[in-house]
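A single protein chain has been omitted from the complex, and every remaining protein chain is retained in its original position.
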Amino acid sequence: MRLFRFKGGVHPDEHKVTTELPITPMPIPKRLYLPLQQHIGAAAEPVVKVGERVLKGQLLAKAKGPVSAPVHASTSGIVTAIDEFTAPHPSGLPVKSIIIEADGKEEWVDNIIPIDPFKLSAEEISIRVGEAGIVGMGGAAFPAAVKLNLGSKHRIHTLIINGGECEPYLTCDDRLMQERPGPIIDGIRLMLMALQCNQAYIAVENNKPAAQSALRDACEAFPEIEVIGVPTRYPMGSEKQMIQTLTGLEVPAGGLGADIGVIVHNVATAYAVQQALRHGRPLISRIVTVSGGSIKTPANLEVPLGTLAEELVEFCGGLSETPKRQLLGGPMMGTSIPHLDVPIVKGSNGVLALSETEMRLQPSPQPCIRCGRCVQACPVGLLPLEMAARARNGKVEDALDFGLMDCIACGTCSYVCPASIPLTQYFNFAKGELARKRVEQQKSDRTRELAKARQVRLEREAAEKKEAAARRKAERDAKKRAEQAAKEKEAAS
Amino acid sequence: MHAIVALTVLGLFLGFLLGMAAKRFKVENDPIVEEIEAQLPGTNCGQCGFPGCPAAAQALASEGAPVTLCPPGGKSLAETLAKMLGVSFDASAMDDGPAKLARVKEELCIGCVKCFRECPTDAIVGAPKQIHVVMQQACTGCGKCEEVCPTMCIEMFVPPTTLPEWRWPKPQHEVVARAA
Partner (left out) sequence: MNHYIPAPSPHTHGTLNVTRIMLTVWLALLPASVYAIYLFGWPVLNLFLITVTTALLSEAATLWLAGKNVRNGISDGSGLLTAWLLAMTLPPWAPWWIAVVGAVFAVVVGKQVFGGIGQNLFNPAMLGRVALLIAFPLEMTTWVNPQPLFTEAAPGFINSLAITFNGLSNIDAVSGATVLGHMKTELGRGVPLAEVLPGFFSLQQGAMGAMRGSLGETSALLILIGGIFLLLRRLITWHIPVAMLASVTVLATLMHLIDPARYADASVHLLSGALILGAFFIATDPVGSPSTPRGQLIFGAACGALIYIIRTWAGFPEGVAFAVLLMNAATPLIDHYFRPRIYGRSSDGKPLDYTQGKFARLLTRYAGRKP
């Protein structure tokens, strides 16, 4: 198959030391912290009460609105609290979470009836995927059912299964592809059904030959599924760049892959779909790579959602030194977290503890020398140096003209910048600034309307009062006149 | 001699052009006042020191009042005004501290409806002898309710940042790229 090249990109040191390590199940911890929002969209709404006993796989919080995802119990136990807990987010701010005290019995809910999923309709498949709480597991955590539903509105000609895993260190998808290729292929066939599409490509970077051959063996019987080796180049795993690599088509700015008939799902999502439809299991665990120079024994773990990162690290023998930075996700786009007491959620693919040397932290940013390396490296074709200069001067609207909203925040520009300017942060800042302005504008528009309405109301009330006063006066006058008349009458008579 | 004639003619011609242009493209002063007023919150809260938004708009347009005068409008309003008026302002110097909102201390509220009557955006709900509540989505933080409350049960507070409202801060190091 002919592949296309996306512009720019880099090849950072891979550090994939865990490629050979099999997936190890992680024991159920004592306590689980399940944030109500582990996905893009509206937070889920709790359906259990504090003190209630819940079973493994039981619905804890239901989806709220069209773009949302439910949360299920990762194990059986007691709900001890529904409270704020540190979110897996760079801000380190808390988010409402359901906290479960595990009872160690691992008792499953009994409402699971195995069915033949291939007898389901396309709509039923995506409904079940939605009910299982499945979200994009490559990191973005967009509800998978919403994407599977797009088949009803758009004609989808190609489903791309993203096995790129272009982030350094991470091997969770790699291991999943090596160890469970059958279920993945099964899941892909179900996804094809849901999308009413008959061509799927599994794109796997060429640095994962074992995963490629495992998948090839598993999909031999299914001509509609093809494994494609793609060049090892960051950000290959980015949806837009992957579509470009495989099809030569580009997602129109501001649009979706579905607009050009292409849908991208992560391999782990395909696996989760299979688990949900074949075995009726909601998304309650995921595979996480624990790695980095400060971790004693790196590993690939299958982790119940809600387990604290701290426990994963402990399970891996702890830290060999105080890490310079701890992350959820990969080093290019991952989230730095203030401490390890942060739960693993649906989108967490890695827990990394990095040492200073492997981060190659630069002392401090230097002035831009306009070398244009960021321009060469940007996979989108932006001018990072110009955008950052404008963001720095607070001219976020100007940065917008340079394509700020087309930025995919892949961090390639910051990675190559010889002056180590935090370009990506400038863009995040500028995007946040625009969002803030939009919110402020909305509020001020609303309050202006309210103020106007009040003005109108006050005027109306004043007018009414005046009218009422006039009426009363008229009545009084009439009464007086009547009395007068009566008196006169009396006097006359 | 030729030069003098030529220059005189040229001068007269250009002067005529300028005069025509001044007549032709004359800018009325008033529209800008209305435009500015349309941008202001319209709550007449008086925090700017002028009696109401129309007066503030007038001051901005003709008396050179600073674009940063309106606390409820915040930095984004200041930027809009600066653009409209073609002036620059120091955004970083502007106290962009988190906007304050009003909140009723329920144990002190006597349900006197004074704040309710005062609120320029009808952000306070309540009825006589009932505890009042401030609807934060509609509150501009003007503080008028705080002034009229007889029991001092209204306090201005800084709402804590929630996750969806959190924004990446600006990088702290001052690095520059010359803008092309």
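Every chain is named by a letter (A and B) in the order it is written, and numbering of its residues begins at 1.
FYI, contacts are C-beta pairs under 8 Å (C-beta built on N, C-alpha and C of every residue); 3 or more make two chains touch, one makes a residue touch a chain.
Given the structure is predicted, the values throughout are model-derived calculations rather than measurements.
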Seminar exercise, completed: The one residue from A:N349, A:S414 or A:T447 touching the chain left out of view is A:S414
Problem set entry | Per the touch definition above, residue among A:G77, A:P168, A:G187 or A:P282 touching the missing chain | A:P168
For this session: Sort through A:V48, A:L170 or A:V251 and give me the one touching the missing partner chain.
Result: A:V251
For this session: For the chain that got dropped from the picture, name the residues of chain B it touches.
Result: 168-169, 171-172, 176-178, 180
Seminar exercise, completed: Where chain A meets the left-out chain, the residues are 6-7, 10, 12-13, 86, 90-93, 155, 157-158, 168, 198-199, 224, 240, 244, 247-255, 259-261, 325, 327, 331-336, 338, 352, 354, 358-362, 366-373, 375-376, 379-383, 385-386, 402-403, 406, 409, 411-412, 414-420, 422, 424-425, 428
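Quick note on the criterion: only the chains that are shown with their structure count from here on.
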Exercise. Of all residues in chain A, which touch chain B in the complex?
Worked result: 37, 87, 89-91, 93-95, 364-368, 370, 385-386, 388-394, 419, 421-422, 425-426, 428-429, 431-433, 435-437, 439-441, 443-444, 446-448, 450-454, 457
Problem set entry | Complex contact set, residues of chain B against chain A | 41-44, 72-74, 76-77, 91-92, 119-123, 137-138, 140, 161-163, 165-171, 173-180
